[in-house]
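Encoded as structure tokens, the structure appears first; notes follow it.
Excluded from the complex is one protein chain; the other protein chains are retained at their positions.
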Amino acid sequence: MTKPTEMIAPPEAILAEPPIKATHPLREMAVMFFRNYTAVFGLVLLIAILLFTFVGPLVYQTDPFEMVWAPFTRPGQDGYLFGTDYLGRDILSAMMAGGQVSMAIGLAAAVISIVIGVTVGAFAGYYGGWVEEVLMRFTEFFQVLPTLLFSMVIVALFGASLLTVTFAIGVVSWTAVARVTRSEFLRIRELEYVTAARSGSAKDAYLIFRVILPNALPPIIVQANLMVGSAILFEAALSFLGLSDPNVMSWGQVIGSNRPYILDSGFAVAIPGFAIFLTVLAISLIGDGLNDALNPKLRQR
Amino acid sequence: MSAPLLSVDDVVVDFKTRAGNARVLDHVSLEVASGEILGIVGESGCGKSMTALSIMGLVPSPPGKVTSGSIRLEGRELVGLSEAELCEVRGRDIGMIFQEPMSSLNPVFTVGEQIAESVRLHENASPKAAMARAVEMLRAVEIPEADLRAKAYPHQLSGGMRQRVMIAIALACRPRVLIADEPTTALDATVQAQIFDLLQDLQSETGTAIILITHDMGAIAELADRVAVMYAGRVVEKGTVDTVLSDPQHPYTKGLITCVPHLEPEPPLVRAPLPEIPGVVPALTELGMGCAFAPRCGNRIAQCGEAKPPLEATVGPHLTACWVAGP
Partner (left out) sequence: MNLLRILLTRIGYGLILLLAVLVLNFTLISIAPGDIADSIAGDMGGADAEVIEEIRARYGLDQPFLTQLWRYMSGVFRFDLGYSYFFNTPVTELVLERLPATLLLVISSQILAIVTGTWLGVMAARNPNGLLNTIVTFLSLFGFAAPVFWTGILLIIAFVSVFPIFPVGGMQDVTVEGGFFVKALDVLYHLVLPMVTLASIYLALYSRLARASMQEVLGADYVRTARAKGVPERTVLYKHALRNALGPVITVAGLQFASVISGAVVVEAVFSWPGLGTLALQSILARDTPTIMGILFFSSLVVIVFNILTDIALRLVDPRIKAG
């Protein structure tokens, strides 16, 4: 037996760190994630916001629509932590109730856009050829329409209810997910294990959802996470413009309804805006952490 | 040997890494005379390329730093020159070609522009004159239809063509020294031979000194006048090609030479296995007190683990750093 002449050591060998012990990938991912301080900060922040909006109302029981005190009460004055708005409604309780709605709509709309995006992207990437052509042209078509304008039209035409707003957001923002999914599918379908499964006459549906999709998940998860953030921003913009259900309190609506009075009560606008900012910030920090944990090769960037 | 054109004297380069300080170059001394080809051989990571980068003043910093030593070109000290002064030396006095012709050319400029750029920088030439020189250089590196090719983008050329363009760039300002860092590693065998021939021809025409960095002992035997063998950041053996190849003193050099497979016109039915040097290059952060090659060396004695052997004359101008091989 002749061993190959292994004269040339790979360049990494010189400065290499000791090899990392093999662990379960999920566990390794979690370790990576929790070693990332900004990601953990994001997670803690998000948990705090969730506690505030979902547990807060149990403790602080004030109707956000009820006039409780003089309008434009400054934050901290007369026992109102965040003050009152132009109608004398308690902003603290509006923040709690509004947070529930903002996050629920954000999550639901993100789910809609992920389902559409993953489906379109997976079929385009898996089948290729004319299927890909048609689906990608379809995607491009949605990229050409200014999303906010389009969803404003949907909401205006079908009425401003929670359901239409959620649907209007989800249905216009799936294109990025579709693009990411498609490029992952294009890459993975050429890999050996897919070719092997394919030659073993596996059904298309099995290949798409059981073989390729699980391996395509990391970038989709990262994108999905960002979708939740941008759906929350989207909802806020719609309700700021007055295109949301007037009977449901949301952060964007607090800003929109108090906008004419910003010079009297800037806080009524600043506080909910800051809440949106913190929530989306927390989500995107988590997203960055997930991205780093799921793509260890890109860690250095 | 005449007075050295370029001398590298006792140069130390350190890299700060997470794993600690890595001494990438450890008191390296080299010299090359006008019209001479100096070969530097060794395994990947032995400091060959870092020697080249330190001559060019291109040691990546941070984390790298030339800690001590001196590099002189025609008597002028290069270590410690300002960035602006170094920019004048690079390309004008010292040219360099790299081992990755596929990625070493800028994809968004034509090859003519890339050659002309250094002429414009160093000789204050007009754009027109610089482009004329670029075409002339493309002809010199034997690229057919040079005036057309000057307008081509790198992706329109083959690997061998691109390496010729790299040589044209490096030689455009007629530098005194050309550093060729594994110029043929990424190329096909036939193209390799062409590039070596080209380098040799150009050298005999212009008298440029060449530092040829390679791990190909065959290329060294064919092209170089003198050779330096490097291991783990140190020069372990240095001398004329004839003496070093025919009478290697350091066990590492011996290993390198015996590793080269020979072509035989009638190979025996049962072939002897190719010899190899056992073990791998040690991590530079983990070097001990002694000779870095000791763990892989068959002739190891107690002294090898205790202190680093100095580079000393063994036979005439032939220098070796080895306790066992010493005079």
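By letter and in written order, the chains are A and B; residue numbering begins at 1 in each of them.
Keep in mind that, in the parts below, contacts are C-beta pairs under 8 Å (C-beta built on N, C-alpha and C of every residue); 3 or more make two chains touch, one makes a residue touch a chain.
Note that the structure is a prediction, hence the values are computed from the model and not measured.
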item	value
Option touching the unshown chain, where B:Val41, B:Ile71, B:Met96 or B:Leu319 are the choices	B:Met96
Touch criterion as defined above, residue of B:Val11, B:Val24, B:Leu38 or B:Leu105 at the omitted chain	B:Leu105
Sole residue of A:Thr73, A:Ser113 or A:Thr147 that reaches the chain not shown, by the stated touch rule	A:Thr147
Touch residues of chain B, complete complex, unshown partner	56, 58, 83-84, 86-92, 95-96, 98, 100, 103-109, 114, 117-118, 121-122, 153, 155, 166, 169-170
Contact footprint on chain A, counting only the chain that is left out	140-141, 143-150, 152-154, 156-159, 229, 233, 236-237, 240-243, 252, 255, 259, 262-263, 266, 269-270, 273-274, 276-278, 280-281, 284-285, 301
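Please note the rule applied: only the chains that are shown with their structure count from here on.
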item	value
Between chain B and chain A, distance of the C-alpha-averaged centres to the nearest whole Å	52
